[in-house]
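Selected chains only, in their assembly positions.
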């Protein structure tokens, strides 16, 4: 099968890391395409960044539909544009926060999320709520690390994140850790080894989930809210997003 | 004071109607600016449409900041981009679904929302939840009228909407009606007169709420989640959305 | 328009302060009537006090109906008698806790309430719940100041309250403050100035909200739970509360 991992920010070094983490867990027969959009923010650390990441993300979904992609992963822990992407895609679409939280609820009694900047904690709680995972979420914690610092060789990001995970385990009453940024995907094994509890990276989690959904031939239901958007005019700089009426 | 009502779709006939409804309830000293964005969908009837309406909306917020606007109304019942807009604005920002639902909870025990297409009902329920208004929401009902049909003179939109409101009152255990589309703003008095219960149009409701917030000098808190977004590069067609670092 | 602010306790010095705060934000054409009831407790700090404040409050609503009042504010943070008042009034009725919490949810992501005695915190949480505002309420904090100490010139009430607000901001993960007593109405500007976040006084908030509802011609729905009470005999010391049958 062919799956597409979309890093909704435009920092390709992160995209490559994400692609590698996805390929490390993907099945032998799975082709993993990892991309960043042609437009949007270099990193996503606010509602503003998230909103501006979505058009580029949707462009990649539309392109994927033409390329015969079987399923999509949105590889930013805010899961931006998830419902819009589901409307556009024929196959399934999974967000990495969604994937990580769901799997966390199956291997522990409660998880804590460890994320980058404090200002994004509200979004993590919001996602926990709309996925029904709030009851499993013991806490959301921030390291106050900007996303792009995770890409800087020689930064002490790994230590700071590991320390925050350790504190979560000691103080939150949780037994499982969810890493709250796609840029942390490569830290999962290290932290799990140090702490001895399940540590979940959403990129890997979503990769296996999207493979599962494709294997089960479960695609987004087109009966209702997530049906293909109605064709209509898009004005100005976004004119390229105009959808044609279905042919037939 | 100067308030800006942003109709996030690009259909200016609707924008003019919205502006008129806002001015009809605004205080004497209030200047009401009603606009549509330069980019985005002609109407908003899906998550896809909503996502693509947000960049244009944010452009209008940014422009408003330069124009000395005191407060903003987002005049689409999906309240698209509300949190991103709050990050960007110094003053308060209110969505029309938010405004209508809050006021409905103060004049009745439960309200029903009557909206356009069935596929948007999920978003109305979602907003009721995140605003804390789910406990007051008896039902969300759709007339299966496309948004732009509300703009067609001679359509039977008014009758169909009134009928749906009547059914809501008879069947839902509600005592108040919330109109679920900015394009219904001009129907509020008619339906209220016919049914004899409070019928709430979000455009008027949000106009008076934003005036209240400005009068009370209550602006969006910049302490935490809704602080101004961090400056960073935006790529491609959205490069114009790059925020500068604060000066000083 | 004519609005009536009812301080449900019988301490007129507080009533005058409340009236002044309401007038400071009211529109030019609004007549603000601020009163205390003829019966009931000197301050409200328990469920017992609250229960005994309601008859006097309802008497003032009944009187207001005869006086052509357009809308009412209940100016005690426990919002005593709100539903009974809504049954009795033709126009809208808003409580100050209700008003403050709703507006707080529009300018920040979460608020903390700072109130007087610890024994009233349960009621503040209860109101947050029934208004749907619990999800926005980060914490309720008490200064252990009796209500009437707020009226004592030279007490250090202002400092203690400001300190508690500062702690809320530092410890609760909130970005907005709600003042939990009508007697704090005059402290709002000071604390907001010191802390640099939105600080909301319910008296001012409710004043602008009731003006909004009157402007929008939104009165309490009489279709169901909040219809006028049925006429029936009242015995003993409360015989004066007997309602007549509606005349035809």
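Note that the chains are named A, B and C in the order they appear, and that numbering of residues resets to 1 at the start of each chain.
The definition used in the following text is that a residue touches a chain if its C-beta (ideal position, glycine included) is under 8 Å from a C-beta of that chain, and two chains touch if they have at least 3 such contacts.
Worth saying up front: this structure is predicted, and the values here are computed from it rather than measured.
Student: Assuming the 3 chains shown are copies of one sequence, what number of copies does the full assembly in this structure comprise?
Tutor: The complete complex, not just the displayed part, contains 6 copies.
The rule is short, and it goes like this: only the chains that are shown with their structure count from here on.
Student: Among all chains, which one's averaged Cα position is nearest the averaged Cα position of every protein chain shown?
Tutor: Central by C-alpha mean position: chain B.
Student: Going by the average position of its CA atoms, which chain sits the greatest distance from chain C?
Tutor: Greatest centre separation from chain C goes to chain A.
Student: Can you compute the centre-to-centre distance for chain A and chain B, using the mean CA position of each chain? Integer Å is fine.
Tutor: 29
Student: I'd like to verify one number: the distance from the centre of chain A to the centre of chain C, where each centre is the average of its C-alpha atoms, in whole angstrom.
Tutor: For chain A versus chain C, the centre distance works out to 44 Å.
Student: Return the residues of chain A touching two or more other chains; collapse runs of consecutive numbers into ranges.
Tutor: Where chain A meets two or more other chains at a single residue, that happens at 122.
Student: Can you tell me which positions in chain C touch chain B when the two form their complex?
Tutor: 25, 27, 92, 94, 98, 102-103, 105-109, 130-136, 169, 173, 175-176, 192, 196-198, 200, 204-205, 208-209, 211-213, 215-226
Student: Okay, in this complex, where on chain A does chain B touch?
Tutor: 10, 37-43, 45-52, 54-56, 58, 81, 83-84, 86-88, 118-119, 121-122, 126, 130, 146, 224-225, 227, 229-230, 232-239, 241, 243
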